[in-house]
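Removed: one protein chain of the complex. Kept in place: all other protein chains.
Note that the chains take the letters A and B in the order they are written out, and that residue 1 is the start of every chain.
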Amino acid sequence: MPSLNRLTGVACALAGLCLLLVVIPDQVEAIEDSGVQPATVPTAVAWVLMVAGTFHALFPTGDTPLDVPEALRAGLFLAIVGGGVYLMSEIGFLYVAPGLVLAIMLVMGERRWFVLWTAALPVGIWAILDLWLNRPLP
Amino acid sequence: MRMLTKIAASAVLLAALAAAPAQAAGWKPTGPITLSVAFGAGGITDTLARLLADQMKKDTGWNIVVKNRPGGGGVAMLAGLSRAKPDGLNIGIAVNMPIVMQLIVRPAKIPFRIKDFDYLGTVVWAQLAIIALKNAPYSDMEGLIAYAKKSGKPLTVAHDTKPQAMIMNAIARAAGIKAKMVPHKSGAEQMQSLLGGHVDLAFGGGAHIPYYKAGKITAIASVNQRRHGYAPDMRTLIEQGLNYYVDPFFYISAPKGLKPEARAALSNAVKAAVNSEKMTKFLANTMKTAPTDLGPADTEKMMYGTRKTIKVLLESTK
Partner (left out) sequence: MFDIATVLAGLGDAITPVNILFVVLGVVVGQFVGAVPGIGPVITIALAIPFTFALSPLSGIAFLVGINKGGLVGGAIPAILINTPGTPDAAATALDGYPLARKGKPLKAAKMALYSSVTGDTFSDIVLITVSPPLALVALMMGPIEIVCLLIFAFAVIAGLIGKSLAKGIVAAALGLLCASIGLDPEHSSPRFIFGVPDLFDGLPIASVAIGMLAAAEIFRRLAARRKKIAAAITFDPDQPREDRRVSWAEYWGCRFTIARGAVIGTLLGAAPGIGTTAASFMSYASAKQTSREPETFGKGNIHGIAATESANSAVMGANMIPMLTLGIPGSVSAALIIGALIIHGIQPGPLLFEQQARLIYGLFGAMIMANFCNFWIGLLGLRLWAFVIRAPESVIFSSAIVLCIVGVYLSTGTLFGVVVMLVFAAIGYAMTSFGYSVVIFIIAFFLGNRFELSLNQSLTLIDGDFSVMLDHPVALALLALAVLTAWWLSRKRSSANDPPT
């Protein structure tokens, strides 16, 4: 079973290969003109990723401080915030942000009464920006 | 010269002020108007838009909200605007050159066309000049071309947008000289390269004016259709026999399909605000020029004209 550290090297090398063969031809235009091609730097990056990734897969150094349960919880919070941002685009910051703050604190396990006070913070931010500075939030 | 433009501006202002309230009465917005800005907070377009909105608010009593929508030199803002309802509550301010350029070079990637908008007016056109250091052995295009032919060495030219490079390439090709285009990020960086002697020529969009006044640079040609107020002796490229120009305009548009009375009311409000005293002073400070509102019909013509100009440039550099 290869170590996780080794696998990250393999992943980098594959990413470099994919960049070189698929993404760059598809997403970077070739210019019929003298001068430096737009793809120059991305191509160099792709080669560096392949070489350094392969090297790392063969001779891994350093460590991987990955904490799987923590990463999963972080993913959960990311999903909550991402959902909040989506709702902001639909309903608006003023209505979503206090709920978002409350949701985060409740998922963290906070059950004390002052959570309600914290929910007032986004309302304050909204008031300053939207009403006073005339810079509307979504 | 400056005095004259001032008097002219105030005359236009008076006329506009007299006309605006009478016509605006025909249409009233049903809610707050959103003025989208094609660039981020803090830049010249942002400030321009906020001044404009303030003045329109004062003149008409409408509620106008300014929103920044940067991305792709205006492509992102106009993409959003073209999808908005043509109810007169959504208008946007952008600059013509980068938009039209993208529309011609990669139309497949742009989700709108020039015809998808109703045009309301322009605020100002930006002055653009070809400049060199004072000690350069030429002071106009003729001398420049003669010098380049004699020396046989390629000229190095700083630029910060594609049309600038295209103009210089077109000239080089027509005159049979060699020119190397050195890309830059802004007018200030071009000045840095020119003053440091790293390039022979640069394009000046305003940052060069204090250096011109201090006698440190030579103004070789105006790249616009007209001469510039700060250097009335500098001839345009066209006057020097090279038939190329660009005219970057800050313009205001709305989604296609405005009711005629809404379009009239909005464009009148724009005209009055553009010619206001505050805007005149601001433009004199920042862009060293006077406000120019082409009005709805000529703004639309200007957009199609820009398309033609860029196509001609593209042809002559192929």
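FYI, contacts are C-beta pairs under 8 Å (C-beta built on N, C-alpha and C of every residue); 3 or more make two chains touch, one makes a residue touch a chain.
Just so it is clear, the structure is predicted and the values come from calculations on it, not from any experiment.
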{"item": "Which displayed chains the hidden chain touches across the whole complex", "value": "A, B"}
{"item": "Which of B:V65, B:L195, B:A264 or B:L314 contacts the chain that the document leaves out", "value": "B:L195"}
{"item": "Given A:V36, A:I91 or A:A127, the one touching the chain that is not displayed", "value": "A:V36"}
{"item": "On chain A, residues whose C-beta touches the chain left out of the figure", "value": "4-5, 8-9, 12, 19, 23, 27-29, 31, 33, 35-36, 38-39, 41-42, 45, 48-49, 52-53, 55-56, 59-67, 69-74, 76-78, 81-82, 84-85, 88-89, 93, 97, 100-101, 104-105, 108-110, 112, 114-115, 118, 121-122, 125, 129, 133, 135, 137-138"}
{"item": "Residues in chain B touching the chain absent from view", "value": "40-44, 46-47, 50, 67-73, 75-76, 79, 106, 109-111, 154, 156, 161-162, 180-185, 188-189, 191-193, 195-199, 207, 209-211, 213-214, 216, 282, 285-286"}
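Simple rule for what comes next: only the chains that are shown with their structure count from here on.
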{"item": "Where chain A and chain B are represented by their mean Cα positions, the distance between them in whole Å", "value": "37"}
{"item": "Chain A - residues contacting chain B, complex", "value": "35, 134-136"}
{"item": "In the complex with chain A, residue positions of chain B that touch it", "value": "41, 65-67, 181"}
